[in-house]
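Heads up, one of the protein chains got dropped from this complex, but the rest are sitting where they should.
Right after this comes chain A.
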Amino acid sequence: MSFQAKKKPAGDRLIIKGGKIVNDDQSFYADIYIEDGTIRQIGENLIVPPGVKTLDAYGQLVIPGGIDANTNLQTPQKGLNPSDDFYHGTRAALSGGTTTIIDHVLVDPGTSLLSAFDQWKEAAEQRACCDFSFHLDITRWHEGLYEELETLVKDKGVNSFLFFMAYKDRYQSSDSQLYEAFGVIRDLGAIAQVHAENGDIIDEEQKKLLSVGITGPEGHVLSHPEEVETEAVYRAIIIAKQANCPLYVTKVMSRPAADVIAKARKKGVVVYGEPITAGLAIDGSHYWSKDWAMAAAFVMSPPLNPDPSTPQYLTSLLACGDLHVTSSAQASFSTAQKAVGKDDFTLIPEGTNGIEERLSVVWDRAVSTGKMDENEFVAVTSTNAAKLFNMYPRKGRIAVGSDADIVIWNPKETRTVSAKAHNLTLEVNILEGLEFRGVPTVVISGGRVIMEDGELNVTEGSGRFIPRKAFPDTVYKRIKARSKMAEARGVPRGNYDGPVHDVISMTKSVPPTPTTRGPTGPKTQTGPRNLHQSGFTLA
């Protein structure tokens, strides 16, 4: 465990004085004493050993560090690696007040889940500056994955898996596959995530647009209309409900999609929606920008909605609890990388920035405008994600025993986003020029002061992997109760002994499909197989 020992925080002893501690349930004035990377004491007039560094938080808020539940810092697209990797990405995250990220491990079809997970974990342990955890993106479901999933959930600390309903012919899962997978995931106590867009329709629309000569980034948004997103969200919810599996919809980008989630929640479905920084801050009008590089920078799926009222609407749903968690969906590709698709918008790598601005955006759009209070702010930026993904109360709360991931938040200061000043390597920032109220003044990660007075002081590789246990309480208490109730029962009847029509023998020929397997019953062999009627096919 020497590796772990190296990771152990340097043993900073800190006391934060005079701030208002804000958790998701209440706010109160107290001092915080931190030692060995955890919060040791909270209260007034704390008795602390000498030699403690004092941080002054008078007039500011002390909040749990943000948790960004959706980043893609390592996910390659079309063979391109993101320009911001674990180091640059987590550095930017810390500078914006986010102290934990949950990154998506994209498992290429046909490769092993475990090896992909190991690869990601290794990269992150070397490079990441803040704590991290992983979702696994399953790009091709088959029953054979069960054992790997079990290992991941039980031994590796992964409890969330993403499925794609889009990206036809690459990652897309069919309804049958989703249903089967959701059933397995429920049994394992994990959370199913979906990228919800109807890939079949998108594929057709893309062909159509290319054929009429639209090749620029505006083709992206035209081929991903919001109803395609809405339809997939609706379908995912139905499937999850049938399978009695908790569902987490990543990247809710449009009003109707958010409405579908809100309605389903009202009907009692266990579903969570995740709006992202970009969706809460801006709309999709920039796809029509005359500057190709600018327009291409906004390309992501589902796309930003051209309806300018979308950000406000999503913020409102976030405030009232219909949407649950904010994340960034950070996946940055440089302009040169995006330019791979300069003659064909379908080739543009998808992804926007947002990891750094996330907390400020939510504060500015929701708290400053009076839609939500500071406690709800903490809930949607940190606590909800911690609860959902089972890191609570280690993360997402300021309490004795929790990790010392703490942000001192100044609600009065403002900052203007600019690609020149941000901490990513990206040339274009999609939030360029926007001014946001609310900035972090001090960021503490793992008990170490990472940012103070605008000075960022990160250590590459200091981030730790946070394993997450299965069956998060917030989610699974309900699911378990429902599983018990949902037993369907047959009707006991006498045998039907009337006449039975003779069926004329008839050949039923069905093409093979990958999702269906033969009966799973016990296969004790007695008679010889009828080899004349047996067959096999190859595709």
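Here is the rule we go by: a residue touches a chain if its C-beta (ideal position, glycine included) is under 8 Å from a C-beta of that chain, and two chains touch if they have at least 3 such contacts; residues count from 1.
Operating definition for what follows: contacts and distances are computed from a predicted model.
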item	value
Complex member absent from the view - protein name from UniProt, among "Myotubularin related protein 8", "MEIG1 protein", "Dihydropyrimidinase- protein 1" or "Acyl-CoA N-acyltransferase"	"Dihydropyrimidinase- protein 1"
Option from A:Val340, A:Ala399 or A:Ile479 whose C-beta touches the chain left out	A:Val340
Residue in contact with the excluded chain [from A:Asp25, A:Glu122 or A:Glu204]	A:Glu204
Selected residue (touches chain absent from view) among A:Asp131, A:Glu180 or A:Asp403	A:Glu180
Interface with the undisplayed chain - residues on chain A	78-80, 109-110, 140, 142, 168-177, 179-180, 198, 200-201, 203-205, 209, 212-216, 218-219, 222, 225, 227-228, 230-231, 234-235, 238-239, 241-242, 288-293, 295, 334-337, 339-340, 342, 488-491, 493-496, 498-516, 518-519, 521-539
